[in-house]
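Only one protein chain is missing; all other protein chains are in place.
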Amino acid sequence: MLKKYPTTRYILRSGGWYFLTFLVAISVNFVLPRLGKANPVDIIIAKHGAGKTQHAIQVKEEGYLKEFGLVKLDPDGAIVRDADGKPVRSSLWSQYVSYLGMCLRGDLGTSFMNYPKKVSEIVIEAVAWDFALQLPAIILGWLLGNILGALAAYKRGVFDYLFFPLSLLVCSIPFFAFGMLLKYQFGIVWPIFPTTGGYASNIHYSFSWEFFSNASYYYFLPFMSIFPVLLGGYAIGMRSMGIYELGTDYIRYASYLGIKENRIISYVFRNAMLPQLTGVALNLGNMIGGALIAEIIFSYPGLGTTILKAIQGQDYTLIQGTALLVAIMIIAANFTVDIVIAIFDPRVKAGMAGA
Amino acid sequence: MPIFEVKDLRLHYLLRYGDKVHAVDGVSFSIEQGEVLGIAGESGCGKSTLVNGCMGLFIPPLCPTSGDVLVEGESLMNRTPKDIRENVLARKVSIIPQGAFNSLNPTRKIKNFAADLINSHEKGGDKKAIYKRLHDRFELLGMETDRVLNSYPIQLTAGERQRSVIGISTLLNPKLVIADEPTSALDVTTQKAVIKMIFDLLERKIFSTMIFITHELPLLRHVANRIGVMYAGQIVEMGTAEQIVFDPRHPYTKALMSSMLSAEPDQKQRKPVTIDGAPPNLVKTIAGCRFADRCKETREECKICKQEIRIVGERLVRCQYAA
Amino acid sequence: MQGYHVEKRGCGIKKCLKSIIRYKGLIKYSKVIYNNYIIMIKTDRLLNKPESNKKGKKMKEIKRYSVLFTACLCLVFPGCTKKKGGAVDITSFPREKTMYLAGVQWGDPTTFNPLDQNPSFPVWFPSNLMYEHLVIHNTLTNKIDPLLARLHSQTDSVISFVLNPAARWSDNTPLTSIDVKFSYEIGKRYEDAPYGYIWDYIDSITVDTIAEGEGKAERVNFYIGKEEDNPLAILDVMIQTVIMPSHIMEAKIKECNNDFSKLLQDKMDKDPVVSGPYTLYVYSNEKVVCKRRDDYWGVAVLYQNRLPKPEFIIHPIYKSNEHASIALQKGELDFSSDYMPRIWMKAKAGVRTWYSSAPYFVPAVIPMITINCTRYPLNDKAFRRAMAFAINYKNVNELAFDGYSPDVKPGIILPFGIEKAYYAEEDVQRHGPAYNPEMAKKLLADAGYTSVLDKEGKLDYMINWKGERIPTLYIKVPTGWSDFEAMVKLVTKDLRAAGIDVREGACDESLYYQSQMVGDFDLFMDTPAGTLSPSLPWSRFQSIMSARNWRPVGERMTENFGRYNNPEEPGYNTTVDSLLRIIPALSDEAEKIQAYRALNVIFMQDQPTLPLVYRPEYFFEFSIKGWTNFPTEENPYAPPQSPCFGAGRNILWEITLKK
Partner (left out) sequence: MKLLVNLLKLPTFVFSVGLLLLTIFLALLGPFFYPIDVISKVGPPYMAPNAEHLLGTDNLGVDMVSLLIAGLRSSLYVGLFAGIIATAVGTFLGVYAGFKGGWIDDLINMVTNLFLVIPTFVVLILISASLTEGRSLELIGIIIGCTTWTWTTRSVRAQASSLKARDHIALARVNGAGTLKLAMLHILPYLLSYVFMVFIIQVATGVAMEATISMIGLGPFDTVSLGIILESAMNNDALNDGIWWAFIPATVLLTVIVFSLYTLNTSMETVFNPRLRK
């Protein structure tokens, strides 16, 4: 049946592989935190346990172990104890099964460190800021980068001679150092832009225009610390693709035929753009905790620092929850790019039909 | 009045440190309506530079030194690239590129690519009319026009792509068509098919005058009326097809013919002889004959005095000792 | 925008982004439930049909995807803008009515339930803005100031407090002894309630009424536990246990049918019933905002009818304390209790501290290196004393701590403030080690240790008198704690210079915490007894030297992590534990001084830990750009504490707006 629809077969096949990757990713995310010697319950007890009596600590620890499903429970919920009364730790496998069950139900469990807060709550509150900061940067960077790259490739004159080394330089400054320089120059030496926080601390969330204008005022420096690196990256990618396309026979033939110049540029742009999509997929994928460094330097709200603290505190559920989201984002982005390329690029489509 | 004339054309490439490569150094010929001129020569003798010159495409680093190119009396020299692009290219002079089978934009359907050509040269015209016009032209080429027009180049066979390129190049009925090695990198059978196709296009008057550039001399015998042999940027011999193939006078043409495998009955048993050495470096101007150091019958004077082209046995030869 | 409409479902149910595809004939509706909106998006066949020749098919598809995408985006954004806690009428807080303080809350605010192990600001136990304690321990005057009650009498068997009859909850129900008994007895009812351990020190709580002024007042008596007999520890707990509204809490307990962990799930962040001057107004991951309660019962009784000056108190949450210092210099932040390097460079930007010159802050706690006294060669007293002699304390203070600490004296009694009475200079001179590398080398040689140098003359390793090689010792310190890391770097440099083979053992924060209680370390950097409480300096000795509930290495031990003075071993020094037992119960000052001096001498001789610097429990930095008249050395109307802690709250009443 599928022979007739090569595109659908291609999508299903790559979809299958991506799903397999997703499953393996989930299990790796599950196993990785548990490899470490330290486990979160010990850490929480160590942090708050000083000065308490033995007994209180014992009870507190068992409470946590039960809450996070790390111990075996007999049918009526009491902890199964071994010979000398120590709670028997539930096997890795049973934890894994319960973890998968929770994943399918969409309940990512409660975080160890910020105890009563659900992982999904933590994520929802912070993820909007991650998107707000990185989505425009990626999309704008991609569009502008490609346009500039194509122009640089086509008009090899002064524009390319000036633009290319500059974008290369911007790309090679590690973006956190770039953030620090921006903060130092525009936040402290010339205090034009605020360098701390997502919005002024004297206002609170509201749909009012005043909040959005203030938030965008605070938004400028973190955005500028991410945007040029993306812009430069895409521009360079597009420029080398553009130069390669310009060297091809069909462009020379088109110019021999006297086809209009901007039409030729659109050919170059279109054919060079598709490989650039894979780059976008990667960036879109890492949006969840991606702007970690911008968050630390500008104290910008977002999920990055939460994930970092979770990992340092071996907070299993938060790590698994966020890693799950990152996995979904990356695989979804890659998969959609695969589909888009399959639909829009005849070369690939023909390849599919043949393969 | 010749439809296309080249008068003592000199072209050079500007290199990085100001020195110039005189790829074409004094070429002149003229073509009448309905005539096919063949140009043969080793690779690197300036054939493709000549093609750019004939089309008036002087994009840096190529720039004209002197001489003139006339299409129906209209000169192509010192005109703005925009003017050339609008009035000359594809209207008066059109080209069938070298690697024709991958000269089509892989991500656009043939009909859209052709429509771009039409829209670039003629104002507007709705899609239906353009499609009909393409349909008629491609019918002439003997292909399943509906399938070809609506498919991507990658879905066509090499032959179909070749024919589409020829169809597109001749769409606006150009006065002169330059075929730049249409048969290279093709196996012999498709070569035959392409030649046959070019012939019946000529008969059907889709285009009449043509310059056929190749390095396979025997092939030219079937196609061209007149053949010019180029070496190191100059025409060394020009005459009718029979004269050049069967009775070459210039040492280079003789050597070229002897180094060719030819399917002709009387040539079958001959073993091809290679010409040793390589074409001279065209950066510095060469006083004497450019073929002197590779020529078998070279003499002292060859290297010193300048070889002018002169009539020997009703053909033009650029060698003073040619019999 | 055709093909997409939003209907508002009953608010309050929050679901994470879940998409349920429901087929209606060929047209597929994807139903996206997000927060409290349901979005029905009409998307026809998502999987694209094979090459249909219809013109513009692809354009329509792209348009549809972009509609879906923008819809999600603009809905995701308000996801973070939903209001939390109470309706918010005004969205901006006027600068002249707001006080900004930082340094208490790190990380996202999680819960405001006083029963939680680690609630967020302002419910966190030392703070008394929302839930108040019975009394306040004024760290400046070392007296017990009245709050909900006043200290009535203290004998060696009972401590009694008289409740202030005027005390009221925010829902106007009076605050009575029932609330007090509930707050303390909850520890008995649920094993893992935060203040369970008070019942180790008291036997019972009784309530009776006495005449007070014209009316009657309730008196609460705490009977001191016989076997512990430790009134100091009781006072410690007294100033930490917050009094909770029993009528609200009992209702909640009934609601979760007596399941404590379910009770903890309740964040109590919506219109909480409080007794303090401020209540939780609104909070997000970026800040917590408290609003002044004009009907606070204490206004008339405690503060002569004066309301606290700031109407709002905002605690911005920063991601690193560098941001606090920038905000303070810009005047956006009024008060911070974070560590801030080079405070003197920030004076011109209007940043002030308690003392106007070094050491800038009032010391209260001692960061020190805890030594694992069970591991060879650290179990040898001479080796430990040699280490104490080898450290250049002045250098550590100047380089790693910006000179914020006065000169460190041997022993662990602070020669300042409350503990000054128990400090004896002659003991310190006789027993105390000082920076003297030669003496350290001599002590090592006498104890039979020799340091082997490598060819460049740098220390390679050490061997003992039998010639066996001594393993290298590591000082565990978590990466990322920059001030501790700097101290350990300097200490390792000094110790190696004196021939002691010690290296910096930077490790991951999780490993650092895990290894403390189970004794899985050579040495590690820590601040035992890190909170300023009436029981100091007893609690410091207790948490370093007490062998009371001893656990072998491998099991968790809640105090004396270095396992000094092992009761089973012959060298067990009984006087340490007996002194620790009797000091809290001593009432006569002279005996107390005698006992503390004896303990300090034993400490200096055995040197179980290496005290490095003195530092305040919380730093005390304020900006004079917003509010002025903060307490300082010259104007000490309140102790150097954050305005939300203990007696520091009086600052809120005394500060004046800078015009």
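The first chain written gets the first letter, and so on, giving A, B and C; residue counts start at 1 in each chain.
Note that a contact is a pair of C-beta atoms (placed from the backbone, for glycine too) under 8 Å apart; a residue touches a chain by one contact, two chains touch by 3 or more.
For clarity, every value in this text was computed on a predicted model and none was experimentally measured.
By the touch rule given at the top, the unshown chain touches A, C in the complete complex. The chain omitted from view is touched by exactly one of C:Asp108, C:Glu286, C:Glu322 or C:Asp606, namely C:Glu322. One of A:Thr8, A:Ser90, A:Ser206 or A:Ser240 touches the chain omitted from the figure, and that residue is A:Ser240. Residue in contact with the omitted chain (choice from C:Leu511, C:Met525 or C:Ile602): C:Leu511.
Among A:Val41, A:Ala200 or A:Ala327, the one in contact with the hidden chain is A:Ala327. Hidden from this view is one chain, which touches subunit A at 13, 17-18, 20-21, 24-25, 28-29, 32-33, 35-38, 164-165, 168-169, 171-174, 176-177, 180-181, 183-184, 188-189, 236, 240, 243-244, 247, 278, 282, 285-286, 289, 292-293, 296-297, 308, 311-312, 314, 319, 323, 326-327, 330-331, 334.
Think of the hidden chain as still there; on subunit C it touches residues 320, 322, 325-326, 329, 340-342, 345-346, 395, 398-400, 402, 479-480, 482, 486, 489-490, 493, 503-508, 510-511.
The rule is short, and it goes like this: only the chains that are shown with their structure count from here on.
Averaged C-alpha coordinates give centres for subunit A and subunit B that are 56 Å from one another.
If you average the Cα atoms of subunit A and of subunit C, the two centres end up 33 Å apart.
Multi-chain contact residues of subunit C (touching two or more other chains): none found. Shared interface positions of subunit B, i.e. residues touching 2 or more other chains, are not present.
Those residues of subunit A lying in contact with subunit C across their complex are 4-8, 11, 36-40, 42-57, 59-60, 63, 67, 106, 108, 113-117, 120-129, 131-132, 135, 187-188, 191, 195-199, 201-208, 210-211, 295-296, 299-301, 305-306, 309, 312-314, 343-344.
Those residues of subunit C that touch subunit A in the shared complex are 14, 16, 18, 35, 47-48, 50-51, 58, 73, 76-83, 88, 91-95, 98, 100, 107-108, 110-111, 113, 116-118, 191-192, 196-197, 200, 260-261, 264-267, 282, 284-287, 289, 314, 316, 318-320, 323, 326-327, 330, 332, 480, 508-511, 513-514, 516-517, 528, 539, 543, 549, 551, 556, 558-559. Across the interface of their complex, subunit B is touched by residues 248-250, 252-260, 263, 267, 270-271, 344-347, 350 of subunit A.
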